[in-house]
Each structure stands twice: as C-alpha cells, then as structure tokens.
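With one protein chain held back, the other chains of the complex are shown just where they sit.
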Amino acid sequence: MQEPSKPPVPVLPGVPAQRTVVLGQRGAQDLDSDGLPTEPMKINMGPSHPAMHGTVRMVITVDGERIRDADIQLGYMHRCFEKESEYATYTQIFPYTDRLNYVSPLCNNVGFALAVEKALDITRKIPERAQYIRMIVSELSRITDHLTCLGASSMELGAFTIFLWMLKAREWLFTDLEEVTGARLTHSYVRVGGVVADLPTGWIEKVRDRLTRVEAVIDECDQTISGLRIFRDRMENVGPFTREQAIAWGWTGPALRSAGVDYDVRKDAPYLFYDRMEFDVPVGDRGDCYDRFMVRMIEMRQSIKIVRQCFDQMKPGDVIVDDGRIALPPKNEVYNSIEGMINHFKIIMDGIRVPPGETYSYSEGGNGELGFFIVADGSGRPYKLHCRAPCFYVLQTAGAQIKNALISDIVPVFGMANYIAGECER
Amino acid sequence: MSETVKLTIDGREIEVPKGTNILEAAKKLGDEISHFCYHPGLSIAASCRQCLVEISGNPKLQPSCQMTVTEGMKVSTANERVITARRQMLEFTLVNHPVDCPICDKAGECLLQRHYFDWDRKSSRVDMDKVHKPKKVDLGPTIVLDAERCILCSRCIRACDEVAGVHQLEFVNRGDHSELTTAPGQLLDNPYSVNTVDVCPVGALTAKDFRFAMRAWELYTTPSVCNGCATGCNVEVHHAAGQTHRLVPRPNPDVNKYWMCDEGRLTYKAAQTNRLAGATIDGLPASPEKAIAAAAARLQPLLDSERGAIGVVFSATHSNEDNWVLGRLAHEFLGLQRAYIAARAPVPERADKILRDADVNPNLKGARAVAGAFGQSGQGDLVALAADLRSGKLRGLIVLGDVVLPDDVVDAAARLSALVLVTTHQGALERAAHVALPAAAWPEMHGTITNRDGRVQRMRAAYEPAGKALPAWELLAKLARKLGATMEYPYPRAIFKEMVEKVAAFAGAEWGKEAQLVQLRFANSRG
Amino acid sequence: MSQKILDRLLEKFPDAVLSTSNFRGDEVAIVKRERALDVLRFLKDDAECLLDMARTVTAIDWLGRDGDRFEMVYQLYSITRKHGVRIKVPVPEDDPTIDTCTTLWPGMNWAEREAWDMYGIKFRGHPDLRRMFMYEEFVGHPLRKDYPKEKRQPLIRREGMV
Partner (left out) sequence: MGLEFTTTKMADAIAWARKFSLFTYPFVTACCGMEYMSTAGPKYDVARFGAEFPRFSPRQADLLFIVGTITEKMGPVLSRIYQQMAEPKWVVAFGVCACTGGFYQNYNTMPGADQVVPVDVYIPGCPPRPEQVLDGLIMLQERIQKHEGHSQVRYREEQALANKQEALAQIRLPAAGK
C-alpha cells in the first residue's frame, strides 16, 4: 500500500517562503575563542528552574558556554497514574487522564474513552453527535495546548507580549469549554460511550464568533514574532533532527512532522469522524525548533477549520450510547425505584465490566500519539493500564539535541519539546 | 460416584457424576444459572424459581437446582423463554424490595443486585406503595433482621437446621406479608448463627459486629486461616487500611465446608488490640536493632557459662515457620536442651461435633512436630515451665508468643538473668522481660499452621505489621545472626521449603500460590 | 490488516513463535525469550514488515498466574507501511532479564528504564539502566502487583510529621 497523498503546506502571511540566514547573526562558533581556556564544569539545572517549565532536572557538563554532556532526570512529578488506575473503575480514571497532559485535557479524555470503547467493542455504537462533540472539544483543547506551549516558550525567549496575547485567547477558550464541561481546566467531560451532556444552546454561534477572534490573535502573534529576527536567531538551526532520527527515537506529533514525516493519527488511522474532515497536515523540512514552532502555529488554524466543519455537519441526537451496562439511568428512576437504584449502584461501585483481553488504542494528543494499552480482566477496573506519553519520547532526545550547543539553546529546545510533567512522568 | 451421566447444556456436552443437579453441571461448564435459594452446602428448597431452565421434552420450565441430571438430557439455560421467566421472577422479587442500597450493608455483594444487573436491567412498572415490614428486628445476640429486604429464600432457616442443628427461624403469614421470625420469646443464639448472614443473598440479616461498620465494596480480601482453635477453618480476611473488619468462611470441603463459628469470626479483634508496637529493653522503648543487640548481650554470658540452664519456649499460637527458626536457633546453633511448648489451656465445654474444638491453639500440633524434629519430646508444657522457674532450674529463657503465666511464676521469670521475649501482645511476662521484641500477628504475616488433623494450611499477610513489628521468624533470625549463627532467609517460603524437607509431619505440604490484593468490588466472586 | 506480519513471522520463525492471536483488530504474537531479539530485528528490517517505529515497551505482572510471572510487551508500528503488531515475550520471575531492544529502536531507551524501575526487569546490553522515575533510595518496584499502593518511602519529613 502507498501513502495517502497530502496537500502541500499552505504559505502563511508573515512567514518568508524560503529561509535565509539573517544578516548579522553570530554563529555559535564566534563565541568560542582560543583566548579563554575553559575547563569542563558540572551544572545542575532544575528541578525548579526559571528556564525549565516543568520539574525536569538536568545535570549538564559545560565547557565555557558549550554543553558537552547533558543528563536529563525525571520523576519529580511521577504521580503513579498507572498504579492509581489499577485501583479505580474505568469511569474513575477519567479525572486522572485530565491531569496527564493538563494543557489539553480533553484530548486525553477522548483518547482514553476510545481505548475503553475498543476494549468493550462498542466503537461503532457511539452516537454521531457524541463523536462530533468529542472532535470539537478535543480540537479546542488542542488549540489551548498549542497556545500555552507557544506562548510560554516565547515568554522564555523574552517575548512576553506574545505570552499575554496567547493567554488572552486561551482564557476565551477556557470560558467556552467551561460552559460545556463545567470546569476551566480539568474537565472530565467525556464518558465511556459518549459525553456527559449536550452542548448548551447558542454555544455554537458563540464559538463560531469566538474562533474568528482567536484566529485574529493567532495571526497577530504570527506576524509579530514569526519573522522577528531575534526570535529566529534563537530558534533556527537549534536542536535539528533528521527524519530517520525522529522515527527511530519514537517521535510523534508536531515534533515528528517538523522533521518532515507527515504522520498524523487523525489522517493515518482516522478515529471519530476525522476521515470526514478536510484539513492539512503541516510538515517542516529541517526539524529545528523554528519548524516545530511553525507546525504548531499552522495546526491551530487547521484545528479551527475542523471545528467549523463539525459545526456545519453535526445534527441533533443522543450524546451517550443507549446501553444499561454502560450509561447511567435517568436520575428520577435512580431515586424512586429499586431497579434504577441497583443499575446506578452497580455501574458506579463495580464499574463498567470490560471483557478480558488486551487492547492498544491510540489517538492524536496535543503532543503526538497518545496511546493507552489496557489489560482487562473482566472486572470493573483495568488489570494494567499503560499510557504511551508522546512527550516522553520527544524529551529523551533533548539531551542529544543540546549537545555541543549553547546554554541558551536549552530554552527553545525544551520549550518546543513541550515537556508536560503530568504526561511525561505520568 | 463411579458412574457418570452424559448430558448437553446449551449444545455443549458434559459428563458429570450421577446425582449432580443441573445447576452444578452448568457451573462446571462455566455458565452460571442465577439463583437465590440454592446453596451448595444446604438442602434444596427450590422456592425462588430464579434458576428455571428448559429441559427438552418437558413442557414446563424446571428449577435447575432441584433437577438431577439424567442420561441424554438436553438443557438450555439461556434461551428466550428462560430469560423471560428469570426477568419475571426478578420483577416479582423487586416489587416490594425497599430502595435501600445506599444504606444496606449487603450492597456491593448482594445477589439481588447482581442478578438484576446481569439479567434484567428493566425499569420498574409498579407505581403503588410497597408493603412495609419491620426494619430493625433484634433476633439475638449477633443478628439483626430487616424484614423488608428479605426475599424469603429460606436459606437462613436451613442453615440453622442443618449447620447448627437447631430449628430457630421460621416464616409466618403468607403472600407478600410473609416474614422471617423466631418463635415467640426465643432467640437466634446458636454458636453458628452468623452463617445465616453469609448465606443471606440480600441485606435482610446483618451481623451486629459488622453492621454499619464498613462498606463491603471498599474491603480488600486475603485468603487465610482462622486462628481461633485447632480446627483451622479457612477464612477470607476482609480488611482496609491495615485493619481487619471481618472474617468470612472460605469454602473448603475437607475442613469447614462453607461455615465457621461465631467465636472464630471475632478472633480478628484480639489480633489488633493491646499489641506490642515497639521493642523494649527493661520495659523502656528501644529501636529493634538495639533491642536485638541487648538480647544477644544478655544471653551471651549464660551461653558461655551455663548453657544447660537456658530454656526455649515454642508457641502453639505462632506459625510453623516461627517455631522452626526458633528451633534452629536454640538447638542447632546454641545447642540448648530445655524446650517447652506454650499452649492455651483447652476449653472442653466449647467442643462440639461440628467445627468447634476444645483445643483453642491454632498450631499446637505444628509446634509439637517442630519441637520433635529437634529431638525435643515436646511434653514440657507450661506446667513444667512453671515448675522449673519456681525451682530455679532455669537461668535464661527465650520465649516465643505471648504466654500467660501465674503471677508468682512471672516474678520468678523476672528474676532470671536473661528473659528474651518475642511476642505479639503486651502482658505480664512482656513487662517482666529484659528484652521484648514486637512480632507480627497472624493477619500480618505469611506462614503455615497445622490443624488438629495434621493438615498444614497457609496464612497470607493481609497488610503491614502493626507499629514497628516484624514477623517473628525475622526477629529470631536477626537474633541468631547477632549470636554468631548464620541464618539467612530472604522470604518465609525459604523456611517452609527447608522445614518440609526436614520435618516428617509436614511431608508433602504445599505452600500455595501468592494471592493478589483485590478489592471486593472487583472480585466478581461475591455479589 | 496486518495479519500478513503474523504469517511472515510464522513462516520465518516457526519454532520461536509460541502463539499468535487477533483481538479487537490487534494482532499479537507471543515469542520465546531466547529468540525475541532475532524476531524483533527481523520485523524491523524485513522489507514487507518494515516496523521502523516502536510505539512503546512495557511489562505486565501476572502475579499468581500459572507460567511465567512477567510479560514484556512491544507495540510496533511502520510509519511507511502504516501497519503494526504487538509482540509479547514471557519473562520468568526468578530470572527477570531480557535483551534490550535499544539496539534496534534507540527511542526505547527510557521506556526500558521505566520497565526496570517499575517492574524490575533487567535489560541485557542496555546503555544505562538506571531508575527512570523513582529515586535511588527507593526499595522495590512499585508497579509489581505485590507492592502496596500507599507504601511510601519518605526522603524527608518535618519533625513531628512522621
């Protein structure tokens, strides 16, 4: 079988089509002078360090301004997601998935729901509207993820304005998502078999209008920073990775696409209704930090495109599967009849019984392929639940990327790896 | 049981012994037929009509618990007709059942909940008031009845008749006003009364000890053995947060069938009250390492001068492993000669033909076997120990287990030049001891005990030992190392293997599999 | 979809493959520990399979089950061919060692370190097999089924907080 053909990357305002070395840029080699004899020195960065967003610790060996060796140490944020999951019902695990990649919680919710539904073999039975809603919220969530990632890393590079602008847009989306889910950040909105509740009335129109304003913010930021010389000096040719390296090291998501591989789960193994959507998968050609930045920038626009298509396509209907073993009965039955009470009780206390078997299900999270490997033993909780965290694999190459680079390069490399402690260390 | 019968259940052929009923035969095939009144340990009532199945050639549906299999019988347990019947029976059962699950002790392990969820899941069609009955009937010292929840399966009545052998429960009235009750002025007070709670498929009968104390689904279960007497009933320890909340019998056809006595159910209380939490030197708290060093220092001079005057006390309340390590320490390494076996005095009046035994030590036979393996007759009991203490024959003593002695004997023991105690509980002797080391109680340790029939049964650790306690074998091994002996056991199984090879009485004993810690809500076996 | 991978395996390694199955569209092959590395190398290099990306490597602890206690799970995928397979390798409790697969997929470096940290499975030939998440003072392997969920091993506490 051959690869499905992808449309070319759209050229955007503010982004020069071909990259030229900006005049006046000082190559890193200019900083090494023979006049200053240096000796290797071990420096400990983190686990709580301004240049590290998140709690990663690096023991770097520097020779003058150059990093000769870097040892990245994790575990300061290991919250034992997998152990907790072995002691919780499938429904109780959703809150934990919220806190995996807490910048795009709904992507995790959806990913986990899909995994359990695959194990239950009810993927086909999910109501259409529920699937559309899942796509909408996870795409919105993806936008908040990228806004935070780009905003925070711009701030770390000194562009505080971009941070404030993008945070403003993120606040809008939080407010909208809050109207749907009831929570600003940790939503726990998706359930096995559907979603908790339907979209509130008038929400779609509001969000349509909101999206145009978000788009404006994105354009604004794009035009402000993408061509900015200082910014490009910091990002271009920093931490480059080739296509082969990226694949071998298990990269996925924006990082992998920046290295020129057009692997996107939404295209290559379409789940929900992504096969009905028309959107582009941006790819970079150098795999440096600037490419990763731009890929995310473009992805946000593509996500907005997807959300709009969902709005156009979706029709009224149920939002959760009609199955007494999975969906809770209506509340008045629960409170007034023993039948409803027992039904509710069994689902809540014993959990949704998943037949024995092992399944691996994956979806496109904010950082790339988010996979859940479920070992079910027929009871209401997973016997084992393993989470394939995308940035876990992207981060482990950070050491190699900053080798022989300058200390200042750590910041963009880590910013673009988008290290999310909760997801990476689970 | 030689001759067998062939039949087909849902198209699958199976061969079972003659006289088996269809329900059991189906269970062998792995598909469960829902039932309320049937219990494998009790006689057949066939009153709940929940287990109806279709037998080809038989116009009416038949209760599978009552029908014994016949040659060439064709049974279908889950066709449309059968399931409809099941649903109808369930609907009738639920008509007058109160909406109690949130406050019901059985919730989470309730057969009614389970069968409704597995088979029915239809909403109620009844819109009139339910029939109300007394909610809190005090049936006796151990049991409270909620008559509304009762589904009239009569399991409890049969349990009293057939297990305890006394007829104390009966139904009165008829129709939806039928009620479970005792005879006027009578109480449900037989020594096996709490078994009625186990067999009750719903929350009608609740044990006063467990009532409203803990939610069933939050408990974790660990298979173990009751330490109440020499019978060694197999039990499940139900515990949460390092505390036992109840013991329930674990079916074992050779020992306790499906039952255990009320007294045995309460043995967990003793195991978690008045415990010795930390090591003491001369009554003052100390770190385990210091205490063990002090014990060795106390014993060393005696070992050098008058080895013959040191005695060891094996324990009939500790596991075979603990006794074995003590034996090796005392006889193999220190070459001591005086051995005693501490056992609680028998209680003849509690003995009966059912389960309860006069000997209230869980492991007397095991302790004797171990002592015997080291050439100790094992006849030196507490009386001999008391005599030797009084007469001053003994100068030093290593005691395993919490031993209860008369006051004057304790005073005599206090005058010894070395009294080292490895015990689970506080007590007079513990206060008199020079060094007392805290040992893990039976729900906290892996090990084996030997019951009255010489059956070696496995106990499993349910949770971490209380306070700073350690398994006794570990403490004794550390003490042995302090005294220069080489004794290394990575885990109790190593001791067991060694012991099984050396001790004839334990030949062929099995250690058994490690059990996973499962919360009851996820253990599909119950409810 | 990727049944042909299993077929290739069966014809190439009839002795090494213990069993193959397909559950909910996931193709699984259980492979002998001795030949595991050969099988994986074949799957990576073979022109028809070309499983160039390893998604994740993890272990399962089957405490109390008959047979080997642990099981390594390799989730493989081919970016170019768009198909995947799961390889499972039983690992006994008394000798929990297995050849590292970092020689084939360097990206599995941390994943194997995690498996070592969480399950105590040693990887022969791993570049640096340190604990991934837990601290060096930590005793035991927390994701094993016999490790209590709330058994903490504090490094530091305020006075009066023990």
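Here the chain labels run A, B and C in written order, and each chain numbers its own residues starting at 1.
Basically, a contact is a pair of C-beta atoms (placed from the backbone, for glycine too) under 8 Å apart; a residue touches a chain by one contact, two chains touch by 3 or more.
Just so it is clear, the model here is predicted, and its values are computed rather than measured.
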Contacts of the hidden chain among displayed chains: A, C
Per the touch definition above, residue among A:171, A:244 or A:322 touching the missing chain: A:171
Where the unshown chain meets subunit C, residue by residue: 133-135, 142, 147-158, 161
Absent chain, residues of subunit A that touch it: 47-50, 53-55, 75-80, 83-84, 95-96, 98-99, 102-103, 148, 152, 164, 167-168, 170-171, 174, 184-186, 421-422
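The rule is short, and it goes like this: only the chains that are shown with their structure count from here on.
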Centrality ranking, top chain (CA atoms only): C
Per Cα centroids, the chain farthest from subunit C: B
Centroid spacing, where centroids are CA-atom means, of subunit B and subunit C in whole angstrom: 39
Length of the line joining the C-alpha centres of subunit A and subunit B, rounded to whole Å: 51
Rounded Å distance between subunit A and subunit C, as computed from the means of their C-alpha atoms: 25
Contacts with two or more other chains, residues of subunit A listed in rising order: 87
Subunit B contact footprint on subunit C (complex, rising order): 63-64, 145-146, 148, 151
Partner subunit A, residues of subunit C touching it in the complex: 23-26, 28, 52-56, 58, 60-61, 73, 75, 79-82, 86, 105-111, 118, 131-135, 142-143, 149
In the complex with subunit C, residue positions of subunit A that touch it: 1, 3, 74-75, 78, 80, 82-84, 86-87, 118-119, 121, 247-251, 261, 263, 268-269, 357-360, 362, 369, 371, 373, 375, 383-384, 386, 388, 392-393, 396-397, 425
